[in-house]
Structure formats: C-alpha cells, structure tokens
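Below is one structure, written out as structure tokens, with a few remarks after it.
Yeah, one chain of the complex is gone here, protein chain that is, but the others are all in their spots.
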Amino acid sequence: MRVRIDYFAVLRERAGTAHETLDTGAATPRELYRELRERRPLPPETGLKVAVNDEFRHWDWALADGDRVAFMPPVAGG
Amino acid sequence: MRVRIDYFAVLRERAGTAHETLDTGAATPRELYRELRERRPLPPETGLKVAVNDEFRHWDWALADGDRVAFMPPVAGG
Amino acid sequence: MSDFRISADAIDQAAELAALEDAASGAAVCFCGRVRNHNEGRVVVRLEYECYEELAVSEGARVLAEARERFGASRVLCVHRTGDLAIGDAAVWVGAAAAHRNEAFAAARYVIDEVKKRVPIWKREHYPEGPAEWINAAPSEA
Partner (left out) sequence: MSDFRISADAIDQAAELAALEDAASGAAVCFCGRVRNHNEGRVVVRLEYECYEELAVSEGARVLAEARERFGASRVLCVHRTGDLAIGDAAVWVGAAAAHRNEAFAAARYVIDEVKKRVPIWKREHYPEGPAEWINAAPSEA
C-alpha cells in the first residue's frame, strides 16, 4: 500500500523533507515510523505524536492505502 | 467643632442631600452618625463604611475640627 | 496618569491595551465587565454608577499595587466608569501583564475581586417598570 508521510518542526528538519510518499508493508504508524528510521536520522518515537488523515491516532492504529500519516514532536504553541 | 459630611448613593437619597456642614460635639464617626440619624431618615450603621479626610477609618476614629466625614453604603462597583 | 482611573467617558479598550504593552511581559490578561440586560431574574434597561472619587482613586491604586507585589505583575491597570451606562457598555476594565500567564491571570482576577469589594462605587439599576434600585443598598430601617 501507498501512504503519504508528513513531518513537522524538528522532525521535518531531521527527515530533511516535509513530505514523502512511500510504498510500505507497515500495518501501523509504529511499524511505519520504525521503517522510516532505518532510512532517516529521526529520533525515537517516545513523546512524539501521530495523526492519520488529520486526526490524532494511536501508534497502533490500522493504516489503509492512501492514508496521510503525520509525525509530530510535542506541541509548543502559545 | 465643625465637620463637613458627605453622603453617597442610597445614603445621599435618604439624607436628602449630598453634603452638609455641622457644628457637633461628636468625638467619633459613630457618635456623629447617631446624631445625624436623629435628624434624617438614615439606616442603621450596620454594613455602612466611613471615611475621614478621604481615607477609610474605624467608626471610633477620633474626629478633629475641619474633618471631612463620609458615610457610604456597601460598595457595589464592577 | 494614574494606573487606576475613574472615567465619565466610554472606556477605550484599544487604548487601555496599548498602555499595557511591555516587551518583557509574555502574558497579558484583560477583564471587561459590561452592563448586562438582566440581573437576578429582572430585565435591566440601564445603569447609573456613582463614585466617591478621591477615595476610589486612592483605594484603587492600593489594589493595583497589591496585585503587582503579590503576583509579580509588571503592569496592572484599571478604569471604572461613572454616570449613565447603556446595556453592553463597559463598566470596568482591568489589564494585567506579567512574564507568565499564571501571574497575569491571578493579578487580573485579584484586581476585579478587590475593586468590587473595596472601591467606593455604587450602581443603581433601572428596570422597564418600577423604581430604580441601588445594588447592595444598606438594609431598610427595620
């Protein structure tokens, strides 16, 4: 299946890109992120947040073909 | 001794005047207010506030000639 | 101009906000109390505020100094209306600036609470029918 990946803030800097599209066998954001860390200098997932199709989701959410998966550092607005 | 008396809000309405000047033998605001109540339809002193020369004072503050004594209902701003 | 003011004219919140600005302060909290169209179940059509101005200004300034000291607020301002107010008019405005939001919220809350308890201002409500009434008036002669 094919997913779109978005990186924000410090993760965008570490990944070296804001977006990418990937063919993956990952069933969950957790599996996907581990796969991405093999290719990019991303930090461990502890403390990070994940969204699927613009909603916050658990790391074990079931991914589907065409999903937009976003990885984010802890929020820091205000 | 001679004092100036100011009444505020509902006390002004009850007294029928905002100000008066009085020759009195009253030694304290408490004595003065009792004297005033003999002449004007003022409410009992419970809950009222008194100021002497633009500072809040106790009802037993010692009055002096020329003082400005103000009687006020409970405040209700905001 | 004093940080606590009594005003017979409409409160200009934009001007008050500008006076509150301070590059060292990360947080500003403002409170605005308006004339409501109802109070304790009665329809209110307008309000009148009366003030003992000399004492209000000195007591108000004390409240602001206490708020600055207790909460480390960098700037605290308050303006209170007198005279005739219509529904929706701002009766009182408080602004507090501080480095962080805890202090700014606490200072603004302190000021409005203490002003309502301590500063000699009185209001009289006018209703569609019946006589106007002083709020918190002294009890009737019993």
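Going in written order, the chains are labelled A, B and C, and every chain counts its residues from 1.
Here is the rule we go by: a contact is a pair of C-beta atoms (placed from the backbone, for glycine too) under 8 Å apart; a residue touches a chain by one contact, two chains touch by 3 or more.
Source: prediction; values computed, not measured.
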item: Displayed chains contacted by the hidden chain, counting the whole assembly; value: A, C
item: Omitted-chain contact residue, chosen from C:A19, C:A61 or C:A99; value: C:A99
item: Residue in contact with the excluded chain [from C:L85, C:A108, C:I121 or C:I135]; value: C:A108
item: Residues from chain C at the interface with the omitted partner, ascending; value: 13-14, 17, 21, 23-38, 87-88, 99, 101, 104-105, 108-109, 112
item: Sites on chain A contacted by the missing partner chain, in the whole complex; value: 6, 8-13, 41, 43-44, 46-49, 51, 54-56, 70, 72-78
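The rule is simple: only the chains that are shown with their structure count from here on.
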item: Chain pair with the most C-beta contacts; value: B-C
item: Distance between the centres, which are taken as Cα means, of chain C and chain A, whole angstrom; value: 50
item: Separation of mean Cα positions, chain B and chain A [Å, integer]; value: 74
item: Whole-Å gap separating chain B and chain C, where each centre is the average of the chain's CA atoms; value: 25
item: Chain B residues counted as touching two or more neighbouring chains; value: none
